[in-house]
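Of the protein chains in this complex, all but one are displayed in their positions.
Then we have subunit A:
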Amino acid sequence: MIEVRLFATFREKRDKVYFLEQKDFKNAGEIIDYFRIPREEVAILLINGVYSPIDTSVKDGDILALFPPVGGG
């Protein structure tokens, strides 16, 4: 199982947390595609709290956190 936590506007019309089967996804990019989030809109992709490139493979038990740019002031 992979836990995916969506933040800010990514959770609009979606849920905040998803649990996905690891075997359905080769890498983090495929998980982003699954949510129909354009890849270039992901400002921060963390796997277990660590910055990860979009082609990083995912394994059972991973926790992903996805953020859009929250850069306003």
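Convention: a residue touches a chain if its C-beta (ideal position, glycine included) is under 8 Å from a C-beta of that chain, and two chains touch if they have at least 3 such contacts; residues count from 1.
Keep this in mind: contacts and distances are computed from a predicted model.
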{"item": "Record-based protein name (UniProt) of the chain missing from this complex, from \"Adenylyltransferase and sulfurtransferase\", \"Cobalt ABC transporter\", \"NAD(P)-dependent oxidoreductase\" or \"1,2-phenylacetyl-CoA epoxidase subunit PaaC\"", "value": "\"Adenylyltransferase and sulfurtransferase\""}
{"item": "Absent chain, residues of subunit A that touch it", "value": "5, 7-9, 11, 16, 40, 43-46, 49-52, 65, 67-73"}
